[in-house]
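A single structure is presented below for examination.
Note that one protein chain is taken out, while the other chains of the complex remain in position.
We call the chains A and B, going by the order they appear; numbering starts again at 1 in every chain.
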């Protein structure tokens, strides 16, 4: 297991925990919480792979189901403790998001699509899991209303594009792209930066 | 850009505006409104293309993302004015719906499926975008409850089938099919025609 795998699993764990917690708050049972956690973790990549017409990544190795299982067991055993580590999870989640965006972009370019499709796929990989989670727990999708999230994925995509255009090495390009996603998320949450809301439609 | 393209973009614009407006009413931020607008415009065709196992149409050219961007900018700049043009949008929306149904039917027949699949795909192309929009903004899908909408797509499909069976020319078939969708919508909204609701299940 190399460094990328480690980040991938940490990101999957953080995404799964967010799904398990929100599902449990709605009184979903253990299995329901597991399913919501899993969908949060793999929903974005699965949507991307369906659109790219390749086999969904989690069907090729059972590690994502196992990591989500570990997340559920952790939540059952250490529930109260986990809540105290909220900030730690935020960092995991941000790092996972950065990695998911880079993975989404690279898979799309490898499938032969142009850059603008890759940027959209990076955003889908990073944010669709959280959107499906919020639909399953019957809430308005959080990422559309608070703290720059989906836009952070697009910024990461543009940085990837810029680094590629400047012929930076792949590893520098990946780090710069993922880093810009993480930085955007940290700054947005820390300083409560949000995009404006369209006015004038309240009474429609 | 020929006439069909023009109608396609007008329909995309009208569908995107409906998503942007409803998302903004729920206090989604600009980017959230953009995403909901985009999904409203391309969600039906994307679902159809996934079912037909062909590359989703919007991944082949960036125009749908651009038209949705123009719709967002219009909504930001001319919000109050746009509301006044509600009726204009209804016509765009109805024309777009007619075109989407015809495009969905033709793509399905070209992929080698029988007519009854094409009629279902015409309906999916026309109505799934609006269904996903309503799910994202956490409302009961409008099209299942008011003014004949999904059924208008089916009527358009049956007219397409009838014209084909009578060996009408493709262009006549297309115009008759799209026209019957538009006419059904206009009559349903104008005279408040709705399908009945099943009785007796209220207390289940």
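The rule is simple: a residue touches a chain if its C-beta (ideal position, glycine included) is under 8 Å from a C-beta of that chain, and two chains touch if they have at least 3 such contacts.
The shown structure was predicted, so the numbers you read here are calculated from the model rather than taken from an experiment.
Taking the complete complex into account, A:59 is the one of A:6, A:59 or A:165 that touches the chain left out. Shown as candidates are A:76, A:172 or A:193; the residue that touches the absent chain is A:76. Shown as candidates are B:10, B:25, B:135 or B:175; the residue that touches the absent chain is B:135.
Per the touch definition above, the residue from A:28, A:92, A:113 or A:144 contacting the chain not shown is A:28. In the full complex, the hidden chain is touched by chain B at residues 50-51, 53, 113, 116-117, 120, 131, 135, 138-141, 143-145, 148, 150-151, 154, 194-202, 204.
The set of chain A residues touching the chain not shown comprises 20-33, 35-36, 46, 50, 53, 55-56, 59, 62, 65, 75-76, 79-80, 83, 135-138.
Here, only the chains that are shown with their structure count from here on.
Chain A and chain B have Cα centroids separated by 30 Å.
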